[in-house]
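Dropping the structure in here first, questions after.
Shown here: the complex without one of its protein chains, the others still in place.
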Amino acid sequence: MPTATQRTSVPVIVDEDKCIADKGCTVCIDVCPLDVLWINPATGKAHMRYDECWYCLPCEADCPTDAVKVEIPYLLR
Amino acid sequence: MNVSNIPVIDTDVLVIGGGTAGPMAAVTAKEQDPSLKVMLLEKANVKRSGAISMGMDGLNNAIVPGHSTPEQYVKEITIANDGIVHQPALMAYAQRSFPMIEKLDSWGVHFQKDETGDYDMKKVHHLGTYVLPMPEGHNVKKILYRRLRRNRVQIENRYQATRLLKDADGRIAGMIGVNTRTAEPIIIRAKAVIMATGAAGRIGLPTSGYLFGTYENPANNGDGHAMAYHVGADLANLECFQINPLLKDYNGPACAYVTGPLGGFTANSQGERFIDCDYWSGQMMLEFFKELEGGNGPVFLKLDHLAEETIQEIETVLHTNERPSRGRFHDGRETDYRQSMVEMHISEVGFCSGHSASGVWVDETGATTVPGLFGAGDMASVAHSYMLGAFVYGQICGESAAAFAKERDLPTLDEAFIAVELERIQAPLNVADGIPPSQMEYKVRRLVNDYLQPPKVTKKMEIGLQRILAVREDLPRLQATDPHELLRALEVHSIIDCAEMAARASLYRTESRWGLYHYRVDCPEQNDADWFCHTRLYKDENGNMAHGKRSVAPYIVELGEEKDAYQKLRVQKAANA
Partner (left out) sequence: MKRYDDPELQDIADKLTDPDPGIRRVAVLALVDSGEPEAAELLIQALKDEDSAVRQEAAKVVDEFDAEDIADSLLAALGDADEMVRNAAAHALADLKDPSVAPPLLAALERSDDPFVVAGILRALKPLRVAAAQTPALQRLSDEDARVRREAVGVLGWLKAEENLPALIDRAKCDVDPEVRRAAAGSLVYAARERVGPPLVTILGDPHWQVRCEAAVGIGKLDYQAGLESLIVASRDATWQVREKAAEAMGKLRVAAAVPALGECARDPMSNLRKAAIGALGAIAEPECRPFIELALDDPDPDVRKLARWAKSQLDNAA
């Protein structure tokens, strides 16, 4: 069965200027209960790789540099 | 992959699930005997996992001396559950409730106290007084994490347990699972296992259609319920669904227990109260459902009559605790508690003893029907446990499991079983051009909404079961393209198991009970002659889903006049009239 790729607007936004993942920080990635945040290999910064968010906020609350912003997923807004 | 290539990790006590009950269980086992090896396995990260990742704003069922008694509590919960409870288990909770509050208080959990340092209990229910606010309850997980480290509990994050293991005598022997980031399997041999895997909160689909916008933390997808079933444990009263009131679309709790003591309430579109029922129960949810669907619907959280100071207090609590993104949800719609009521709705269905009464059967020692396997928190069958019940049963299971582990040697593992399971958990990675987990998940959860959501209709449930079984037939075509998708694919297995259990359990009990939770339109009456019992759901010797009845243990607290007083308060019209 062939598959398609579908675009989706994700609720977690990482400010790459503030993110210090390149210094070894993995706080937001560690705390996400759904494991949707990963390091983007192209930039070395955190990003939302899977649109599976509970908008629970530990990633934002625990980020040491206030780089993470969680929006309410579009379907719920 | 060959079984002999995988290193086996040995431990005395294994705890699966690091949310609320799990950490307490692990710490307790260590407190019982620091020489025991205790391992805590978590699918996410213990620091921020489970239902209380951002804390909790209050206790709904605190039994504090001078405000209520264990006997009173047991009576009320028995009545709220239409009599189908295991009273010894409720009593064990009730008696340990206050010592647990004291313990958590000494650990640094913040409970609201008055200006002289006494617990600031709030009367929300009409008979007992059980609500203890926690406006600064956002640090609960940090405190648990601190205790885990201090007691040297071995923590393994990002491992999904997939099946429990038994020895030749039928006693628990450990588990098999998989790393959610590398897809590497893990085998743990344990003398005793405690399951604290949370609710099955990803069976139904939220009204938004967003798969992860569930009432429960979506990591709690019913893996524990499925594992318990496959290892041969009894599950109890699964037809008694969880359905909760919530903020519509946001799909998180409206927190009547936070706003109630401050004067807020659940209202209809006229701004008037409509709920007759006193205690949180299926009866209350039935009234809620009828108002939602009726001419005075929908339903709202009403706060606009409160003073500015009170609203600010409510906002501070609701927007910093438990589900703190509530604030930005309201901002996005320009909803202000001061000016307008907030639309409410009911949640998708699920299994969760924290709010309801179904789950893996456990007795007052936390024991399941499989020797050496214990269960605590939202996944175990003790009714209406909430967060404090998870802590208490975590503690009880920690004690029971430590004692069990000390009496036995390391078990022998069943390699043939492990080989089959290894194949199952690797299979989705080997499928080409298959079905993505999200599509299969959406499909089965949509079927649950269409066919199993109350009001339940026999014929619809029969069709639903057939459709769910048809999705099960598609499992060999389920494809994962990376370890993360494998995690989701294996969750789909559990979700299908839970959906099938929900359908079969609902068909088995041919009466209506627990208000909306098991409201069968074509069997509208409560039938005590045939159904004053727990229902069992288990895997029989042929591997089929089987049912049975378990009689209700003799009450240790008689209901007596209390029942009448309660009924006077509660039900003016027949439950399902």
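For clarity, chains are labelled A and B in written order, and residue numbers in each chain start from 1.
The rule is simple: a residue touches a chain if its C-beta (ideal position, glycine included) is under 8 Å from a C-beta of that chain, and two chains touch if they have at least 3 such contacts.
These figures come from a predicted structure and were not determined experimentally.
Touched by the hidden chain within the whole complex are the displayed chains A, B. Interface note: of B:Gly170, B:Gly263 or B:Pro476, the residue touching the hidden chain in the full complex is B:Gly263. Screening B:Arg146, B:Arg338 or B:Arg477 against the full complex identifies B:Arg146 as the residue touching the chain left out. Residue B:Glu272 is the one among B:Asp169, B:Glu184, B:Glu272 or B:Asp540 that touches the chain not shown. Note on the undisplayed chain: of the listed residues B:Ser35, B:Ser106 or B:Asn542, the one touching it is B:Ser106. If you put the missing chain back, the residues of chain A touching it would be 20, 23-25, 27, 64. Interface with the hidden chain, as seen from chain B, comprises residues 47, 106, 108, 114-117, 126, 139, 142, 145-146, 149-150, 152, 263, 265, 272-276, 278, 305, 307, 309-310, 565, 568-570.
We adopt the following convention: only the chains that are shown with their structure count from here on.
Here the CA centre of chain A is 27 Å from the CA centre of chain B.
Residues 1-3, 30-35, 49-50, 52-58, 61-62, 70-73, 75-77 of chain A are the ones that touch chain B when the two sit in their complex.
Only residues 44-45, 47-50, 53-54, 157-158, 180-181, 208-214, 217-219, 249-251, 323-325, 328-329, 332-333, 433-436, 477, 484, 487-488 of chain B touch chain A when the two sit together in their complex.
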